[in-house]
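The structure follows.
Note that this complex is displayed minus one protein chain, with the remaining chains in position.
Chain naming follows the written order as A and B, and within any one chain the residues start at number 1.
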Amino acid sequence: MRRLIRSAAPAIVFGVVGLTLWELVLAVAEPEGFVLPRPTEIMASFVENFSVIWTATLNTGYIVVTGLVAGVILGVVWALLVSRFRLADEMLTPLAIALNAIPIIALAPIFNAWYGLLSPTSNQAIVVLLVFFPVFVNTTKGLTGVGATELELMHSYAASKWEITKMVRIPNALPLFFTSLKIASSLAVIGAIVAEYFGGRQDALGQFIVQNAASSRYTEAWAAVVAGSAMGIILYLVSGGFERIATPWRPDVDAVVQ
Amino acid sequence: MTTREETNRAAARLERKAATRRGLRRVVVFLVFLLVLSLVYTGYKAFGEAVDDAQTDWPVVGRVLPRTDDLTMPPISDIIVEFGEPPQRNSSKPLGAFIAEAALFTFREAAFGFLFGTLLGLSLAILMLRSRWIERGLSPYLVVSQTVPLVAIAPIVVIWGSKSLGWLPFTWEPWMSVAIIATYLTFFPVAMNGIKGLQSAHPASMELMRSYAASRRQTLIKLQLPASLPYLFAAFKLAATVAIVGAIVGEISGGVRGGLGRLILDYASRYTTGPSRLYASVLGAAALGILAVGIVTLIEYVAVTRRQEGHVAR
Partner (left out) sequence: MTGIEAHLSTAVQIDAVSKTFNSGKPNEVHALDNISLDIADGSFVSLIGPSGCGKSTLLRLMGALTHPTDGTVTVNGKSADLARLDRDYGMAFQTSGLFEWRTVTQNIELPLQLMGWEKQERKARAAEMLDLVKLPEFGDHFPRELSGGMQQRVAIARALSFRPSILLMDEPFGALDEMTREHMQTEVLEIWARTGKTIVFVTHSIPEAVFLSQRVIVMSPRPGRIAADVEVQLGERSFETRESQGFFAKVTEVREALRFEEDAR
């Protein structure tokens, strides 16, 4: 317990100092029409608009979670297929990396045209694409990056390809998979919010933020941003939690710092 | 030359040939992928047209799979042709030219964002290297910073830019605010990979530098920075993509005209009068993203890969 506190101490100190500075500087300076409200103002607005923000968070959260799950499943299945056939790995992984260079969010208007502006599918599709790539690339790396000694050993035991996959490749890939999961969860949240900006329900975070910003209600907008951030952090921590359970052999990985 | 040197040279030559062959193969695979994608697209359209009347009754089409009419999914030939068509009534400049200009505009924002983001990220990495305390204190916030959809606050940044930065010696243009957004998105991967890369220097090498009584700065420049290059370039490739995304979305939400974001938004809102234009501009954005990563990869090849004789480029 003490070690946990000691490792979290610098972060807590920084956080407290940062927030205090933010509050004080703005309270003192009070620049005209400045677009960054004080932390206290944001919290107040958050509490005031809680029910609206909460509903919006749930709606966005639905897209995030469904997209995340679908993207992860796709990424993992694809990685398993690709690792089975080495030729496929050499061809498809660089392709996936190249495709990842495309600004996926630019596809949002096209998806909206396909599925309709208010349909959740278009936003889910964006999230799925954003999640798929890091999960696929990392998991493939983990599945194929097994040491030569370990493989020779399995050969000497006359192990079948499936046994090698089950007993060596998959456990080897778990750490990298969870790294990608953490990245993907942050991407999913941002992706969902930005995709909503292009077209989504009124009562979801993306639209809420943007409409409040457009009517200069910055405090409300920031309050929603805080909610979105919180969702991202929670997903990140949950992934970290799964990681600790699934990979008990790793030395204590700090849940936040990777 | 002794036999061993000859063998080494021959091996290095073979390795370079193999690497070139690998690179070519990847390009071919990519082109094949585009071809397959086009075929699937067109094939799906044809399939949809064949079962035209039954379409609207199927729960799948329109929900999981898109509709196949020409408005929703314009034929690929239309899209290709559209590049040459002038979109504006009063000028004969083809769409392709507009897209290229907009791409350049967006690229400028992304490039500045990338540059400043790299500087900021590296500075942060060096700072965190100096003090473990700072590293442990800042890292969580760096991670959290990426969960803040700053791009949604883009209009705020644009306004802030035009209002509060009047004291700068040059006029603050809206695209610079977008560059700030790109900076914000770039600095995180650079900082995180930077610190990992700087710390990756072999402890034995660090001790060697200490035995030479090398100053901290010398150790940084001669050992740690070069050691961090592989990590940095991995971050750069990601950052290139992210900077472009940040630029595009920043333009859209910040209402900045002249770039790809604006173009895509315009054509999205005028979708019914010309669906191909939207597709064309999105393709332009895709090409820009790939180009950006390609440039970084090229720089990496020249600066890093080529230096390593007989290196296995994987």
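The rule is simple: a contact is a pair of C-beta atoms (placed from the backbone, for glycine too) under 8 Å apart; a residue touches a chain by one contact, two chains touch by 3 or more.
This structure is a prediction, so every number in the text was calculated from the model and none was measured.
Asker: Counting contacts across the entire complex, name the shown chains the missing chain touches.
Answerer: Hidden chain, whole complex, touched shown chains: A, B.
Asker: Looking beyond the chains shown, say which of A:28, A:158 or A:245 touches the absent one.
Answerer: A:158
Asker: Which residue among B:11, B:36, B:168 or B:221 touches the omitted chain?
Answerer: Of the candidates B:11, B:36, B:168 or B:221, B:11 is in touch with the missing chain.
Asker: Looking beyond the chains shown, say which of A:23, A:41 or A:150 touches the absent one.
Answerer: Counting the whole complex, the residue in contact with the absent chain is A:150.
Asker: I need the residue numbers on chain B that touch the omitted chain, in ascending order.
Answerer: Here the touching residues of chain B are 7, 10-11, 14.
Asker: Under the stated touch rule, tell me which residues of chain A contact the chain that is not displayed.
Answerer: Spelled out for chain A, the touching residues are 147, 149-150, 152-153, 155-159, 163, 167-168, 171-172, 174, 247, 249, 251.
One rule holds for everything that comes next: only the chains that are shown with their structure count from here on.
Asker: Per the contact definition, I'd like the list of chain A residues that touch chain B in the complex.
Answerer: The touching residues are 7, 10-11, 13-15, 18, 31, 33-36, 90-92, 94-95, 97-98, 100-107, 109-110, 112-116, 119, 121, 186, 189-190, 193-194, 197-198, 206, 209-210, 213-214, 218, 221-222, 225, 228-229, 231-233, 236, 256-258.
Asker: For chain B, which residues count as touching chain A in their complex?
Answerer: Touch residues, chain B against chain A: 22, 25-26, 29-30, 33, 62-64, 66-67, 72-73, 133-134, 136-141, 143-144, 146-149, 151-153, 155-157, 159-160, 163-164, 192, 237, 240-241, 244-245, 248-249, 252-253, 260, 264-265, 267-268, 271, 275, 278-279, 282, 285-286, 288-290, 292-294.
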